[in-house]
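The structure appears below as structure tokens.
In this view, the complex is presented without one of its protein chains, the others remaining in place.
Chain lettering (A and B) follows the sequence in which the chains are written, and residue indices restart at 1 in each chain.
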Amino acid sequence: MAGFRQSEFFHNYTRSSSAIIGSGLMALFAFAVLAGPFLVAQNPYDIASLNLMDSYKPPIWLEGGDPRFWLGTDGQGRDVWASVLYGARISVFIGLVAMIASCIIGTVLGLLAGFYGGWLDAVIMRIADVQLSFPSILIALFLMSAVGTGVDKVLIALTAVGWVVYARTVRGSTLSEIEKEYVQAARVAGLPNHKIIRKHVLPNVLTPLIVIATIQVGTFVLIEASLSFLGVGVPITQPSLGLLIKNGFDVLFSGLWWTSVFPGLAIMMLVFGINLFGDFLRDELNPRLK
Amino acid sequence: MAGYILKRLIQMVLVLWVVSVIVFLMMSFTGDPVFMVVPIDASDAEIAQARRLLGLDQSPLMQYWIFISSLVQGDFGQSYVFRQPAMQLILQRMPATVEMVLVAMVLAVIIAIPLGVYAGANPNSRLSRIIMSFSLIGISLPGFWVGMLLIYLFAVHWGIFPSSGRGDTRELFGIRISLLTWDGWHHIVLPAVTLSLGTMAILLRMTRAGMMEVSRQDYMKFARAKGATRGDVLYKHGLKNALIPVVTIFGLQLGDLIAFATITETIFSWPGMGKLLIDSIYRADRPVIVVYLMLVALIFVFINFIVDIVYTLIDPRINLK
Partner (left out) sequence: MTDTPLLEVQDLRTYFHTFAGTVKAVNGVSFAVRKGEVMGLVGESGGGKSVVGFSILGLIDSPGKIEGGQILLEAEDLAQATEDRLRAVRGREISMVFQDPMTSLNPLHTVGRQMDEVLRLHSDLDAGARHAACVAMLESVGISRAAERLRAYPHQFSGGMRQRVVIAIAMLARPKLIIADEPTTALDVTIQSQILKLMRAQIAGTGAAMILITHDLAVVAEMADHITVLYCGNVVERGRTRDLIEAPSHPYTRGLIDSIPDTTRRLDRLSQIPGSVPDIRNLPQGCNFRDRCPRAQAICAETEPELTQQHASLMAACHFPLRPGDSA
């Protein structure tokens, strides 16, 4: 730990306002996601705890606001603040899990493609190219429309869209690493392939992967929010921030803005924090700029 | 050049074929469309007849063959909901989407490029930092949420712009275009602004990155050593070089706009093909979904092709192989 604190990374981190703000926001969300349910009195998805008389109360600073619900309530009397906290859990969960799945699958495919080459490489890369010529949201939308709503299905759709960037990056790094003499020497010496991959190729691929993975969580949160907004994302029983916004949309025209604005604000802060920190990471970990 | 074009055309056809297979496979999994055509309490004979009519009694391979051969002839079948040829439905609504996408793209470009050039040429100025912060926020925003915000502020609260719909249209060469009327423009402002924000942010960041990259190049300094002014060097020498990477993502951005138009049209009830797609997904109107996907695939493949051609025209170093 002491070594880390003296490292250049830490030095630059403390001097970069975007790094500090970005990671601060991320930490805030991590805390909210983990501690959320304990921070609010009401579980917005426990029907028994809801009171219809509390519905559509505005935020506390407006006329008619209720001190129990500082951000107001929705049509069923759900505390918006509690809904946002619970919703954030789902949004973040989906973003993280999908990122991990994409990363693993994409990295494996990229390693295989780069290492073994041949038709395996050709097939994987062709699929990747075709996929990349279409916008991810459309592919995800199409997949979801075919398989139906549900958190697990959203995860599958996001992974199907997200693996490509890892595969390409890893393949590129693998190709450049195996050309290097020390890898060829290891192969000649009879070192098994998986050891070569683990010891030589993977460490070099790690830094770009970290940057991609970080930013991808934010990207996934946004895609999932869009899918849910269109009604082909998460089910009503597990509303992510995107679904909350959708529910708020219906009453927006009556002037009831708080049910949709606050969940959106939450998404924005989360993704903004991720992008800020991701930018810092990208500049820090880029060997070319050194 | 001709050989290259031919090669690309073949590639395009291959990609479209793969897409058709995937679309077909996916559509086969989405439940039984029989009950779109006959009521739930139909007799067995009626169901069997409907099945035959829809070709559902054939083997999957045969079904695919029927699918692909009618596709090639432009026959996508009838919409279950509207009882009209699906292709016709989509084409009717295409102008609305094209309008919105075009306005959004133009808006994004005329704001993003100049700001990006400035931010790239003066990366440490206060204004640049502000610009970059806004662009970062721009790519962190859920587009539909911004649309809702704009509706609330400008339509509900202040009543300056309409919150939905397309506005009056006038016909040109048989196509209804709303941009030819003031009312049309009045209606397109909010949706186009909403749609443009994401692309604007990305184009801005790419332009800035390109300018910064270019500013470091030797030929910029060499041009100054010849006695050229800072402005000359920036715009005559730097800009074209900096815009090359921007051109490459331009095509992708156009594709993204078409994709995000589905959401924007839904929020603003804009009668384009995006809204039609979403509605069709809700109503399981298979033929329409299929048309949309194939058409959009064709558009994307074509856009990528055009972008590649443009790219080779701009950069004399590219050798067409």
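Observations on the model:
Everything below uses one rule, namely that contacts are C-beta pairs under 8 Å (C-beta built on N, C-alpha and C of every residue); 3 or more make two chains touch, one makes a residue touch a chain.
All values derive from a computational prediction rather than experimental measurement.
Taking the full assembly into account, the omitted chain touches B. Touch with the chain omitted from the figure is made, among B:A2, B:A45 or B:A225, by B:A225. In the full complex, chain B touches the hidden chain at residues 217-219, 221-229, 237, 240-241, 314-317.
In the analysis below, only the chains that are shown with their structure count from here on.
Distance between chain centres (mean CA atoms), chain A to chain B: 23 Å.
Chain A contributes residues 130, 133-135, 137-138, 141-143, 145-147, 218, 222, 225-226, 229-232, 242, 245, 248-249, 252-253, 255, 257, 260-261, 264, 267-268, 271-272, 274-276, 279 to its touches with chain B in the complex.
Residues 15, 18-19, 23, 26-27, 29-30, 136-137, 139-145, 148-149, 151-152, 156-157, 163, 252, 255-256, 258-260, 262-263, 266-267, 278, 281-282, 289, 293, 296-297, 300-301, 304 of chain B are the ones that touch chain A when the two sit in their complex.
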